[in-house]
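Only one protein chain is missing from this complex, and each of the others stays in its spot.
Moving on, here comes chain A:
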Amino acid sequence: MPTDLFRRRFVQGFACLGVGAALPCCLNHTAFAADAGKKLALKGVADGVYAFGGVNDLMTQANQGAICNLGLVIGNEAAAAIDSGGSMIEARAFISAIKETTDRPVRYLINTHMHPDHIFGNAAFRDIGAKIIGHRNLPRALAARGDFYLQSYRSQIGDALMKDIEIVLPEQTVDDRLELDLGGRTLELRAWKAAHTDNDLTAYDAATKTFFTGDLAFLGHLPTLDGSLLGWMRQLDELAAVDAAVAVPGHGPVPSAWPEALDAERRYFDVLAGDLRKAIADGVPLDKAVETAAQTERGNWALFDDYNGRNATAAYAELEWE
């Protein structure tokens, strides 16, 4: 068998056995080379502030990993990008779009947290000289998960899209708060306690009152829990108190109204926690409790069946310590 054919079928074979929404990939394994010079569509959010809106989907070959929102803030001297995207293809398309929008150098890349859709493009930003900044817990979280991410996403999104992806750690970390001077405007970074993950970092542009929430805010796309449900719920009021005119959530419309952007997830968390607390009090074991928890929320979210069971599993294990 010729090597090429062998390799391609090898890749397809794995992709087809992949998880989640990987099935359509089998019909969609073309056109990667053609995408090399593609640019992401950046939307103006405020003066000197732009964002790209990701699709509400799992990362697949077809969407090139572009499922989360990305941000750009441009000062007089330098620009900062918020999150690097779910593949090097996406990150390069993001950089092309940035270069078309501004001639200022991208001095900083902010990683809002550890998840692959937000950090798989890090190497592209390192390669253009951007300083990568993350939460104080981000290096530890990536050390524990990076290898697994590289391995598990290969079967989900395929070798072609995994090409050149590296786990690149932040060069600088934020303990509590950090201000970045972009020249004439300041980007305020804030490290949060465990919520969506244990390494959530937000960015706030004081000049336009634009709040980049990372995955502390989900709209439309079911929130995913990989940190602490109670921590997330406890910090909702503090998040809502951020004096923002608009928000760029991690997943959901760009821009979104603030603090209304938190309303839907607050309701979901209340329902999820309420259902699970009742199950725990009644002695219902984890595997049974997660089948019914928060099912009344099903019609309100995209990707509900993909993530609700997982959220409920993690939340049950957390809530039974109450």
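One rule holds in what follows: contacts are C-beta pairs under 8 Å (C-beta built on N, C-alpha and C of every residue); 3 or more make two chains touch, one makes a residue touch a chain; residues count from 1.
Operating definition for what follows: contacts and distances are computed from a predicted model.
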Identity of the absent chain, which is to be given by its UniProt protein name, from "Sulfur-oxidizing protein SoxY", "ABC transporter substrate-binding protein", "Oxidoreductase" or "NADH dehydrogenase subunit E": "Sulfur-oxidizing protein SoxY"
Residue among A:Ala46, A:Ile128 or A:Leu150 that touches the chain left out of view: A:Leu150
Sole residue of A:Asp103, A:Asp176 or A:Asp287 that reaches the chain not shown, by the stated touch rule: A:Asp287
Contact footprint on chain A, counting only the chain that is left out: 9-10, 12-14, 16-21, 23, 58, 115-117, 137, 140-156, 159, 166-167, 169, 194, 197-198, 224, 226-228, 231, 283, 285-287, 290, 305-306, 309-310, 312-314, 317, 320-321
